[in-house]
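As you look at this complex, bear in mind that one protein chain is not there, while each of the others sits in place.
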Amino acid sequence: MTEKRIPHTDLDGLLGRLRERGAVYAPARDDAGDVALTQAPLDDPMVLEYRNFRLSPKAFFLPQSQTLLTFCDGEAHEPSLPDGETFLVGVRPCDAKALLALDKVFLDGDPPDPYYARLRETTTVIALACTRPMSSCFCTSVGGGPGDGAGADVLAVGLEADLLLRAQTPKGEELLSSVADLLADATDDAVKEAEKRVGAAESLIAPVEVDNSAQRLRDGYDSPCWETASQTCLGCGTCSFLCPTCHCFDITDELRGTRGRRVRTWDCCAYPLFTLHGSGHNPRPSPKERWRQRIMHKFRYAVENLDRLFCVGCGRCIRNCPASMDLRTVLRELGA
Amino acid sequence: MARNPYLPYPARIDEVIVENEARDIKTFRLVFEDPKSAVEFDHLPGQFAELSLPGMGEAPFGIASSPTETDYLLFTIKRVGLFTTEIHSVEAGTAIGVRGPMGRPFPWDTMAGKNLLIIGGGFAFTTLRAAIKYILDPANRSRFGSILVIYGARTPGELMYKDELTEWQARDGIDVHLTVDHADEHWTQHEGVVTSLLGALKPSADNTLVLVCGPPIMIRFTLVSLATLGFSEDAIILSLEMRMKCGIGKCGRCNIGSKYVCKDGPVFTYQELRTLPTEY
Partner (left out) sequence: MTPSHEIEARLRETAEELLREKRVDLFLGYEKATLPFRTTPLFLTSPEEVERLAWNPFCTTNLAVYLPRLFKAPASAREAERAPPLPTVAVVLKGCDARSAIALVQERQVPREKLVLVGVACPGMVDVRKAERALGEHEALGAGEDALGNIHVVVEDGREVTLPREEIVADACLECRAPTPSLPDVLVGEPVEGKDPDGARRQTDEFASKTLDDRWAHLQDELSKCIRCNACRQACPMCYCKECLLDQTRPRWVGTSTDMSDVTIYHLVRAFHMAGRCTECGACARACSMGIDTRLLTRKLGQEVEDLYGYRSGESADVLPALSAFDMDDAQDFLTEP
């Protein structure tokens, strides 16, 4: 595992080199003051101080609207897949880890999903360790951590004057060697400083008890807590659409004259129409069943089927729910 | 490289057969445009496929033909929703896309050497037709014991595959009993719900597996009758319908608990279903 170091002052140079290879998305502040992954112009310095992005980076791999097929005069054609490289710089470890969950569905699933596979193949993820977690964060309880590089190709840790860069995958090794002239070797001091910073961040994260969640949710399937917890749910898709691991989708056709497309769009299990049959029967008729499905999918079904929790503890659903629901509450109630 | 799982095989509807008096059930006979597709589309009764009309959407349907019918695929479709209304309006010659085969078929290995009781109600008889055709094929018939079929519909006019039913009733190697909820003046066979015919025939549970497909209410009562007749839960095989999109275990809408109907089903034993939540 290659470990290197780059001064903050040389970061623009690094981004410049990546731009020669492909599209680069890096943290930049928008007009409203939010930091987002942005394909910013060259002279915009990369922002290093931010909590996390409002939107998870999943849309880079599973676009919210994606053409699966095009139609022309009654014939279906495969769209050409993108082949240019994309670099995502500054993704938080929780969001990088979410990619491992999506991989389980879209790469390891039989058959693999060719659209996801191509975007995953052409995209390089450079994660930035978290130094300022929020009170809604609980990555350490779901198998992650502020300095966890799993899912990323390179993990960066911000130090006083440098970034420590750690290759996580062969793709990450290749990237670091391609810009070797910009990098210095990591010193012991740098490694120690990184450990200290990550450790300090870790200590700020409040734990949520999710050990053995699959078994506890099996036991709690008929708990009255689903009814009480779901009363406030408005049935919108905010939690799902902001979630870095939620991946349910719809497929619809569009046609204008003889041309059209089959398009995949994000969908959400909180919507009544999600499971509504043509006959009018709905296997999940009320918010109770729908809210339970969401929690069960993340903390039980995915564990049973794919041996992985489908929650990375990013807290987006908690911060953004219009009714301020908090999935940690129901997990605690069930002792999950 | 593996075939894009979202890309349908191009096919053509070469015949449309109206199955019932209400004219809301039609059988579509499909022929692949490329004979190679027919080879790749290697299916067994109990499986389903996604049919699509370009620009009009896609929907899953049980395959009503047996793989022993090598020249074509059959799909029997009731007009209920968006896509089914669309496909009911097309004529022979229309291009159609087919994705599949999908899902787990009836457990043919387990069924070998067993007597089979096949119970169908109404429109859900489609994959059971595929099963019967498959069993009756000369290459397969000797693999199974006795075959008893019970099929019911609301009225005589609502029974599907009428010519074949007549043919099966006339031949050896299969015992086919029909019933209708409401008989007309020409009806000479059993009158009453499926369970009343089942109760009258009292089939033996000995070395017998049951395939059941029908509307939920029929299934509920049939399960009670089967239990009375001594059938165990693992001897009863059911096929479920769920709203589906991708058909390949990714889009996340057809799960019942941790089972995906599109991949782990649509065929389940009653024993398996009992372990799942009742969200179906």
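Labels A and B are assigned to the chains in the order they are written; within every chain, residues are numbered from 1.
Definition applied: a residue touches a chain if its C-beta (ideal position, glycine included) is under 8 Å from a C-beta of that chain, and two chains touch if they have at least 3 such contacts.
In this text, all values refer to a predicted model and were calculated from it rather than measured experimentally.
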{"item": "Identified contact with the non-displayed chain, of A:T9, A:Q39 or A:Q64", "value": "A:Q64"}
{"item": "Listed residues A:P79, A:G143 or A:G235, member touching the removed chain", "value": "A:G235"}
{"item": "Which residue of A:R216, A:H247 or A:R328 touches the chain not shown here", "value": "A:R328"}
{"item": "Touch residues of chain B, complete complex, unshown partner", "value": "81-82, 85"}
{"item": "Absent-chain interface as seen on chain A, which is shown", "value": "32-34, 49-51, 54-55, 64-65, 132, 134-136, 204, 228, 231-232, 234-238, 240-242, 250, 252, 254, 263, 265-266, 268, 271, 273, 318-320, 322-326, 328-329"}
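Rule of thumb we're sticking to: only the chains that are shown with their structure count from here on.
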{"item": "Inter-chain centre distance, chain A versus chain B - centres from mean C-alpha coordinates, in Å", "value": "40"}
{"item": "Chain B - residues contacting chain A, complex", "value": "2, 4-8, 10, 52, 54-58, 80-82, 84, 95, 97, 216, 241-243, 245-246, 248-253, 255-258, 277, 279-280"}
{"item": "Residues of chain A touching chain B in the complex", "value": "68-69, 71, 74-76, 78, 105-106, 109-114, 221, 247-255, 260, 262, 267, 269, 274-279, 281, 283-284, 289, 293, 296-297, 300-301, 304-305"}
